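Let's look at chain A:
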Amino acid sequence: MISPTETLPWISFYLGIALLVIGSLGVVFGPKASKEPIIRLINLTVPITGIALIFISYNYTLTMLTILSVNTMFYIITIRAIIRLEEMEALY
Partner candidate 1 sequence: MNEIIAITIGAILSWINFVIIDIWMGLPESPGVRGAEAIGKSIENRGGDLGGGYFSGNIVCSPDASAGTLLASCGYYAFGSPEGGLIAALFVYFGNRICADPGYAGTTGALSATILIWAATYIGINPQNFIVGMLLAALTIQGIYHPYSSKLIGKMARKMNRKVIKD
Partner candidate 2 sequence: MVMIEFPYAAVILMIVGAIGGLLQTRPIDKILMLAVLGDGLISMIAAYQYLDVAMASSFMTFVGIIIIMIGLIRTLEIKKARGELF
């Protein structure tokens, strides 16, 4: 059995690419994603996690922290916008 302590960058790189592809397809074509925008926002977390895995496989730790913190700020602003659109009944 191959020990994963030597092959850890390969594992995280290919897993990150797989998560990126699957997550991007899920954001565009996912179930009920075109009706409710909050489901599309939740699906968007999966490719972000894939990008973070690719960065951690190259030992770019500061880049990964920046991605995660900008992701959290993006959540705050987008949740605010979704609530405002629901209040204005201008969504559909």
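Note that in this section contacts are C-beta pairs under 8 Å (C-beta built on N, C-alpha and C of every residue); 3 or more make two chains touch, one makes a residue touch a chain; residues count from 1.
Basis for inclusion: all candidates are chains of the complex that A comes from, given by their letters.
None of these values were measured; they are calculated from a predicted model.
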Would you mind flagging which of 1 or 2 touches chain A in the complex?
-> 2
Chain A to candidate 2 touching residues, read off their complex = 1, 3-5, 8, 11-12, 15, 19, 22-23, 26, 30-32, 36, 38-39, 41-43, 45-46, 49, 52-53, 56, 59, 61, 64-65, 68-69, 71-72, 75-76, 79, 82-83, 86-87, 89
